[in-house]
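A single protein chain has been omitted from the complex, and every remaining protein chain is retained in its original position.
Presenting chain A:
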Amino acid sequence: SAQEAPRAAEMEDKVLSPEKAEEAKLKARYPHLGQKPGGSDFLRKRLQKGQKYFDSGDYNMAKAKMKNKQLPTAAPDKTEVTGDHIPTPQDLPQRKPSLVASKLAG
């Protein structure tokens, strides 16, 4: 919020396109947002879709932490590429195929 004041002053100097105004809003909320617009962060996140565990070390660490019932949480920051917390087998929903027929066919 302290960063919003100088930015607001900047905005008054020129007429911003709606897109640039939105960008200023976003940067005010997430000051650490990646310097590269769009870019690799999104692409890497897209390629990693569905990834549950980074590696077996990840998995074993998570199992060890479960003993303390403390799950590590990531910073609520948009630059983080990983998910909310490291999933454990108990967290993963049982993936079963749909046994129910589609309602479109009803």
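Just so we're on the same page, a residue touches a chain if its C-beta (ideal position, glycine included) is under 8 Å from a C-beta of that chain, and two chains touch if they have at least 3 such contacts; residues count from 1.
Keep in mind that, in the parts below, contacts and distances are computed from a predicted model.
Enquirer: One chain of this complex is not shown here; going by its UniProt record, which of these names is it: "Palmitoyltransferase", "DELLA protein", "Serine/threonine-protein phosphatase 2A 55 kDa regulatory subunit B" or "deoxyribose-phosphate aldolase"?
Expert: Missing chain, per its UniProt entry: "Serine/threonine-protein phosphatase 2A 55 kDa regulatory subunit B".
Enquirer: Looking at the full complex, which residue from A:15, A:64 or A:104 touches the chain that isn't shown here?
Expert: Among A:15, A:64 or A:104, only A:104 touches the chain that is not shown.
Enquirer: For chain A, enumerate the residues touching the unshown chain of the complex.
Expert: 17-23, 25-27, 29, 33, 37-40, 42-44, 46-47, 49-55, 59, 92, 95-98, 100-106
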